[in-house]
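I have placed the structure first, in the form of structure tokens, so that the comments after it can refer back to it.
As you look at this complex, bear in mind that one protein chain is not there, while each of the others sits in place.
Let's look at chain A:
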Amino acid sequence: MLTGLTLTEARAGLEARKFSARELAQAHLDAIGRLNKQLNAYITVLPEQDVLAAADAADARYTKGEARLMDGLPVGVKDLFCTKGVKTTAASKMLANFVPPYESSVTARLLDAGSVFLGKTNLDEFAMGSANITSAFGSVLNPWKRQGDDAALVPGGSSGGSAAAVAAGLALAATGTDTGGSIRQPAAFCGIVGLKPTYGRCSRWGTIAFASSLDQAGPMTRSVADAGLMLEAMAGFDEKDSTSSNRPVPEFSKAVGKSVKGLRVGIPAEYRAPGMPEEIAKMWEQGIAWLREAGCEVVDVSLPHTKYGLATYYIIAPAECSSNLARYDGIRFGERKDAASLDGIYERTRAEGFGPEVRNRILMGTYVLSAGYYDAYYLKAQKVRTLIKRDFVQAFEQVDVLLTPTAPSAAFAQGENMDDPVQMYLNDIFTVPASMAGVPALSVPVGLDSKGLPLGLQIIGRHFDEETVLSVGGALEAAAGFAHKPTLHAEAGV
């Protein structure tokens, strides 16, 4: 079935002309037509004729033998990437009708590589959340269900629409962005692969900003090799982003399948969080055993400042968010609420345009940056961030990668963890430290818990060493042989 392929399989099928890009695109549009109402994975689906026209162009290139890296591959785009002439909302009322007159650098690269965009995927408002429940366009449903229980589960967040779309067969792959775990945690909750590259690997230009020193785009896919392939298409130097790296982009997909024999895998003691569910701990042990069997050497390491990661994040990210979101003033773009004075326009526009979680984060950020509190909160957090990064740099003097769980639980039900923001923030306890340090990290689905829900393990690597991360991820994927499908899936019952 065309909607169940990996990017790599689909690329090979197109190359061999076993099916056309038009058939592949049509199969996905049909699947979206059947399932999107239920899943709410897409905020905007592109017009059928535009999708098919892009597919036809790809077919023409295959016929001429000029096919590009991602030619004809149908993908979803997180609705945080500006797409020229296509509504881009950031899942906020503030941008409900925003049509960017420009294309983000990452999506421009994907288009240049021949990708066929299907639509814009749902997310937490301005990428702030871990359950995809803060979207102004409604929650996303996780396509997975607990065994014998119809409760609606969250897909994780913030890239929840991308994760649900890839898991359910509504896209072969999708872009995500990760600020504190927004690619990796939803990937784990939906049983797919998610890669947050090194900070600087993918340009941030044209991606709606949340926390600029942390935001990083990355691929969400069905296999580790696919993550490598798609990252290759997304990554590269961009003059328009002052933090973009000008290092060469390796052929990432070739890293998968390379022997991991002799690699040193660190197990950070501090990630054995008190109260970690037995099943998560067991899966982690299993992952360690698999990598040992693959010839890796397993080493105990210490990242002593891990426990301060989340608190540091929840000062730095809101601070940057309050600065970045100051641009939504009701004057230059977005929605406007009228008032008698200019300040009145600002205050009403921002009170009504932002949802409660975004407002709280802006206010938190404004507070920690305000006179009298800056040193105690923001400057202090920046210093602790130095210590967190040093922990990683020192650990990577002893080991090549780190192996940890991706999230402290499997997907939870809508309505759980909702009242106390700190409880919700704890979802990112294992993903935030790598974001703070700027190092690459990959989530790989490795098994199901006793209720039949997917669990992921995370591989963290050195700055700009995505290749080793992908090699180890490939070894883990091969050992785990995760082939489970969610309850709601384009191929279920067809």
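Here are some notes:
The rule is simple: a contact is a pair of C-beta atoms (placed from the backbone, for glycine too) under 8 Å apart; a residue touches a chain by one contact, two chains touch by 3 or more; residues count from 1.
Throughout what follows, contacts and distances are computed from a predicted model.
Of "Phosphoribosylformylglycinamidine synthase subunit PurS", "Tripartite tricarboxylate transporter permease", "ABC-2 type transport system ATP-binding protein" or "Aspartyl/glutamyl-tRNA(Asn/Gln) amidotransferase subunit C", only "Aspartyl/glutamyl-tRNA(Asn/Gln) amidotransferase subunit C" is the UniProt protein name of the chain excluded from the display.
For the chain left out of this panel, the touching residue among A:Gly200, A:Pro454 or A:Pro486 is A:Gly200. Annotation: of A:Glu9, A:Asp56 or A:Asp329, A:Asp329 touches the absent chain (contact as defined above).
Interface note: of A:Arg17, A:Arg292 or A:Lys383, the residue touching the hidden chain in the full complex is A:Lys383. Mapped onto chain A, the interface with the missing chain covers residues 98-102, 198-200, 213-214, 239, 242-246, 305, 308, 311-312, 314-315, 322, 326, 329-336, 339-348, 350-351, 354, 359-360, 362-364, 366-367, 370, 377, 379-387, 389, 420-422, 437-438, 463-464.
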